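The complex appears here without one of its protein chains, the remainder shown in place.
The first chain written gets the first letter, and so on, giving A, B, C, D and E; residue counts start at 1 in each chain.
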Amino acid sequence: MGKVITLGEIMLRFSTSQGTRLAQSDTLAVHYGGGEANVAISLANYGHEASFVSKVPDNALGEAVKKHLQRYHVGTEFLLFGGERLGTYYLESGIGQRAASVVYDRAHSSFAEMTSIDWSEEELFKDVDIFHVSGITPALSSSWQTLTLELIKAAKKHGCKVSFDINYRGKLWTQKEAGRVLKTLLPYVDYCSAGYLDAIHLLGITPQPNEELPYYYKKIQELYPNISVFYSTKREVISASDNQLIGTLWMDQTYYQSATQEIVPIVDRVGGGDAFCGGILHGLLNQEEPQKMIEFATATSALKHTVHGDCNQFSEEEVNSFLAAGSGKIIR
Amino acid sequence: MGKVITLGEIMLRFSTSQGTRLAQSDTLAVHYGGGEANVAISLANYGHEASFVSKVPDNALGEAVKKHLQRYHVGTEFLLFGGERLGTYYLESGIGQRAASVVYDRAHSSFAEMTSIDWSEEELFKDVDIFHVSGITPALSSSWQTLTLELIKAAKKHGCKVSFDINYRGKLWTQKEAGRVLKTLLPYVDYCSAGYLDAIHLLGITPQPNEELPYYYKKIQELYPNISVFYSTKREVISASDNQLIGTLWMDQTYYQSATQEIVPIVDRVGGGDAFCGGILHGLLNQEEPQKMIEFATATSALKHTVHGDCNQFSEEEVNSFLAAGSGKIIR
Amino acid sequence: MGKVITLGEIMLRFSTSQGTRLAQSDTLAVHYGGGEANVAISLANYGHEASFVSKVPDNALGEAVKKHLQRYHVGTEFLLFGGERLGTYYLESGIGQRAASVVYDRAHSSFAEMTSIDWSEEELFKDVDIFHVSGITPALSSSWQTLTLELIKAAKKHGCKVSFDINYRGKLWTQKEAGRVLKTLLPYVDYCSAGYLDAIHLLGITPQPNEELPYYYKKIQELYPNISVFYSTKREVISASDNQLIGTLWMDQTYYQSATQEIVPIVDRVGGGDAFCGGILHGLLNQEEPQKMIEFATATSALKHTVHGDCNQFSEEEVNSFLAAGSGKIIR
Amino acid sequence: MGKVITLGEIMLRFSTSQGTRLAQSDTLAVHYGGGEANVAISLANYGHEASFVSKVPDNALGEAVKKHLQRYHVGTEFLLFGGERLGTYYLESGIGQRAASVVYDRAHSSFAEMTSIDWSEEELFKDVDIFHVSGITPALSSSWQTLTLELIKAAKKHGCKVSFDINYRGKLWTQKEAGRVLKTLLPYVDYCSAGYLDAIHLLGITPQPNEELPYYYKKIQELYPNISVFYSTKREVISASDNQLIGTLWMDQTYYQSATQEIVPIVDRVGGGDAFCGGILHGLLNQEEPQKMIEFATATSALKHTVHGDCNQFSEEEVNSFLAAGSGKIIR
Amino acid sequence: MGKVITLGEIMLRFSTSQGTRLAQSDTLAVHYGGGEANVAISLANYGHEASFVSKVPDNALGEAVKKHLQRYHVGTEFLLFGGERLGTYYLESGIGQRAASVVYDRAHSSFAEMTSIDWSEEELFKDVDIFHVSGITPALSSSWQTLTLELIKAAKKHGCKVSFDINYRGKLWTQKEAGRVLKTLLPYVDYCSAGYLDAIHLLGITPQPNEELPYYYKKIQELYPNISVFYSTKREVISASDNQLIGTLWMDQTYYQSATQEIVPIVDRVGGGDAFCGGILHGLLNQEEPQKMIEFATATSALKHTVHGDCNQFSEEEVNSFLAAGSGKIIR
Partner (left out) sequence: MGKVITLGEIMLRFSTSQGTRLAQSDTLAVHYGGGEANVAISLANYGHEASFVSKVPDNALGEAVKKHLQRYHVGTEFLLFGGERLGTYYLESGIGQRAASVVYDRAHSSFAEMTSIDWSEEELFKDVDIFHVSGITPALSSSWQTLTLELIKAAKKHGCKVSFDINYRGKLWTQKEAGRVLKTLLPYVDYCSAGYLDAIHLLGITPQPNEELPYYYKKIQELYPNISVFYSTKREVISASDNQLIGTLWMDQTYYQSATQEIVPIVDRVGGGDAFCGGILHGLLNQEEPQKMIEFATATSALKHTVHGDCNQFSEEEVNSFLAAGSGKIIR
């Protein structure tokens, strides 16, 4: 089993029940999550030693975050307490034709307002196999653009593999700004989650009408030959309750694609991508065959869509049983 | 923006949760609604000045109706308090193959038992663009047959357009009785919601095996050339959770039809027709293009099916975003 | 109307809400059910005199079982109180691609640990038309293998028809053990629910690649010519939320099959087979036409899937209305 | 064990949760109850054969009433189906200083509108020990004044004891009207629940400033020497959550009074008087000592206040355990 | 009836259910409230024309605030939409010995960050009888210290009475800072809610060991003879579920005190003071007798404690009924 640390912001999510609009809601469901925290939980579920590196306010909400992570056996030794607030967002759950909608209230969070590295790099990266971070972190502030680069370099120095999920958010920064920062980070990355829109809009690959995803993976790799693995999901949205999901992987100069997962009805889409990412990192840590890896990662993402909350709730054994039995079928 | 008054009964609806039968239910959800109240709420959502004209008992349930209307900024200056009771019905929500079923308990309501016009017609119709009423009101009592005619005539006298939704309910009156009364009302109507079954069974149009809806719209218009606009929805029921909806419109001697809205899963079908009607009246008040009007009205009806409660919860901007993005897709 | 007794274990079922895993659940839904109790409830719903024969602990849970049966007018005069505990199981409800999963905690139950027939056979079988039991009962203990045979023989002696639902459960006994016991019971059976897997794995019929269910029904009947009626359902699992169901019946040397019921979304699958069985026994008691019987039984099973809890909540009239109207459609 | 029939109206009660006003409530709790039905349930709990005589509409709500009664093993063979509606009322639960408030919607109910005795008196009173009815029934209509007298006379003719709970409701009739009717009924009554306000305002006993309840019991008995037993509760209201209750009994020319039950917090006060009445009738049927009878009845009323719903949920054994252990104490 | 505007911040409150800690909560109840908004709702309940002046973000939460105010018929014509966020706080409800605890997350709100008066003073104060504001507003920022003074002066200029609730919050500013600002505001105030701690710690009155509240009221009035009315509540905390409340009033050089309200159990204490303030302003607008005014205000505060949410849900008639009947007693 491997040792992984993931760094990023964790937020408080308030969700409506399906069929009720946000402005009508008398109660809201409470979940804690964030891309990197969700990846850590997935990996802990599969038996890896995973810790989450972040900062939360020193109040009952910060305490709730800590208990949430502990529950899934994610290490909290690098979870700092302090700062102003916990980033929050409101999810009006979608259903059928009505898409979900989101109200963000994440500015001024304890994590976003960090301006220095308040952990010991020695302790942080000791014996760590993979350091995972996403493009959301440098999008939070110019400080975090500097700090992210510094941490990635430190990780490399300590012999960790660096995993980076581009995860572009137009609400946080412009494509131009993101492109500029990514160019500083990607030279230190080993595993990268990116799609063809990232390739075109952020990394400056010229779009080719007749080319598909493998072409773009190859092109990014030409720019950053240090990146050995690319992966992402293709999602066809039939409705907010019905999506088709295909996992894709570029590894050893070869393109792999999973079977299509028809996800209907969708219970909660949040964290579906993080579950996928967790599945890929699990496969890399365990040196699985690429095809097996991409099927596993896509299956775990599909299963995530069937439970409330941000985090994957399934063990490796359960994901494999699902792959063996097929949709809705029980292995007896 | 226009000024609209709608007149009718508003009822207390008790609904089961999906998957629970009425006789098993320990709790029931409470909603207040009625066709004309729902139309008023839609129009207030779109920024029009809308008031609802009715009578409710002078107790906590009447108070709840008032607060419900106020919440959506519908005027309650013509909401009378008094009489015996609030009409009630029980909806056993359908799901999948099992259709919804309804237990009515609406007799003797404060509104149904009115026998005179207890509002000032001067105040009622002052500066009003549209007076909207439905066929349910004259179905409630012979008094209401007289009063409805009197109010429609008064509305015309004050220069209002009269909007009438036939909305035939076999549990309230016979086709024969309805036909007789409709013939007295329709000569004063400007905008009419009617379907081909209404044309045949209530208005005496001879059915033609090879003819479709436009034929019947044209035929009714020949009888009542004062009616300039006809509209209704065509609904294909796959199951209680899966319907296909098409909006239809006859205007300027031309037939318009919306794209098909595939509504699955359905959260709450009640008020879907009222949302459609609200969309049409909104288009007429704003003098929209007919095709845009029918797409908007059908979209708002589809969205209504995704929320609990009788009333459309969407702004004009949200409906247009939905039309632009498509089913389940978020505009970022 | 007929008189029926059914014998078996009734259990306490804890279910998660859909979208929540068992290990996350802060509350669980409580239902009481068991195949034979569920059949008794179906028959009581249709107006037959039905009693349930079992044993439950003498505590609040046993009391709850009694009230559950009384609620549906099932006789509890043969419900014994005593023993150690009520058998329990935990159902993590499935949804979409994720299948349901079950944790059993049924050992040592008051019923399973019975070692003698503590009812008067005279009273039990007096005026009874059908005695219904399933293969789960002899699977509980070697005592119950003896007692089941004894009771079936006694039923025959008193002139009852014996109805037997094979209902093989691999978690309770091996195919070999089941086959051995079934051979002792089936010679006394009149109506039998069995599928082709039962024929092959339990009753020793040689599988024939090109043969379908009617062949296997015929073959079992050759072994046990005393059995006049065979029935079972064929279920196609698209997902945990979407199943297709066909009812099958072998009677008067003829094979009958119902129309396909497309069940989507599924609210609660537990008890779907028992509702089907109840529909068949109702048809037999009322001497319905076979095709009508199989359509009715399949329809009632489909309806059961739309409500929470183990038991069929529908009257004969409601099932017939559903058959007349079709999926999701209301008869007005 | 005795055999008892009780006759009266059963209603649908909607209750708010504590701390929420009626006009704010999105859901309401559903209970079915009525004084006489509640008494029947108490007696069935204690092992007597009890049936409830009434009429409910032939719809899902009537069906729910039937299942409610069956659940507690109350006979429904005299429950008629038909008429217009089920009487309904809305209870805004009180808490602390805020008293409960009620909105009635009970007019035009199936039971209230009965105009003839639609049961066979032979079947109704066969082997019955006690026929129980309350003053609410003759308050419903002039028909019911006649029918109640007729039924009481028939009961006497068949050798039943007649139990009558005066239960005066100012919202249903005037004191004068009630007094007039009571004078026709009381000459046939054996057991009577009445308080000193009834004595003064309905039965014309002259108030005596220095006299307490025993005096009034004696005075009513002088008027109606046929009445052998009087009983009622004295309730001190500290707040909606805190009441003190004392049971009183006049029997064999002697006055008995229970220990004070301090009931805090109160969960649901509805049905507290009916539980008390059930306790008295149980004592009379079992020929208990008067002091034991009044302690038992008051204790069962106190326990009723600790559970939601109209009906006493306690067995004789549980009430006796409570009397033995004292408030809040467990017998181990 | 009067016309009133109130100005201040309105916040989103998340509350736990009683018995559950914040860090354990899977759902939280949603309420919208703020001192001045709550006062406006009270006054609208009593029939006055009340509007609330504030700024909220232009998103679904701002929309929810608007609907909340509309529901109670509070005018929203001065509710601006824009800025960054809605101030939020988390209330862990107290019960018994355990006090409530609060986590604030209110910084950077749309209202707090206002730096200019974005309403027309002409429109704001037109025909207004009372302008109500509290000490929380100038505590939000130095801008608001200036703007509050400016608005109060403008109100006076337009002939409004100015009502000011000192409402000192140590988490927002120091006593020294508050004292400095209050000295600039109080010379323009007509009605003032203040306690003896305010007198001593903010306004510099020397404490006198043997003096009670009337002394301090008199002393503040000596400093600010323009203030004609002082009021506040004295609260004795037995536990989080049990408080004793006394209202106090200084008017016409006379001290008035209400009867003690024993509030147990407390459902929700938030807004209790605002309900009291609303009661006083109602009395002043209606020129009630001082003793009647203080009893009414204290009673409405007591009733507020029995309902969830920030706002008084009671009409003038209901408060008077409560005063007439007493704790927990129903007027029939």
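FYI, a contact is a pair of C-beta atoms (placed from the backbone, for glycine too) under 8 Å apart; a residue touches a chain by one contact, two chains touch by 3 or more.
Here the structure is a predicted model, which means the values were calculated and not measured.
For the omitted chain, the shown partners it touches in the full complex are A, C, D, E. Contact with the chain that does not appear here is found for just one residue of C:Val103, C:Ile117 or C:Ile330, C:Val103. Although one chain is not drawn, the whole complex shows that of D:Arg13, D:Lys55, D:His132 or D:His305 it is D:His305 that touches it. By the touch criterion stated above, the residues of chain D touching the omitted chain are 261-268, 302-303, 305-309, 313, 322, 325, 327-330, 332.
Within chain A, the residues in touch with the undisplayed chain are 67, 70-73.
If you put the missing chain back, the residues of chain E touching it would be 18-21, 23-24, 94-101, 170-171, 237-243, 265.
Following the convention adopted for this analysis, only the chains that are shown with their structure count from here on.
The chains that touch both chain A and chain D are B, C, E.
The chains that touch both chain B and chain C are A, D.
Set side by side, B-E and A-E show the greater C-beta contact count at A-E.
When chain B is fitted to chain D on its Cα atoms, the angle of the rotation, on a 0 to 180 scale and to the nearest 5, is 180 degrees. Separating the centre of chain D from that of chain E, both taken as means of CA atoms, is a distance of 46 Å. As a whole-number value, the distance joining the C-alpha centres of chain C and chain E reads 63 Å. With each centre defined as the average position of its C-alpha atoms, the distance from chain A to chain B rounds to 46 Å. Contact of a single residue of chain C with at least two other chains is seen at positions 265. Judged by the touch criterion defined above, the protein chains form a pattern that is neither an open path, a ring nor a star, and not fully connected either. Of all possible chain pairings, those that touch are A-B, A-C, A-E, B-C, B-D, B-E, C-D, D-E.
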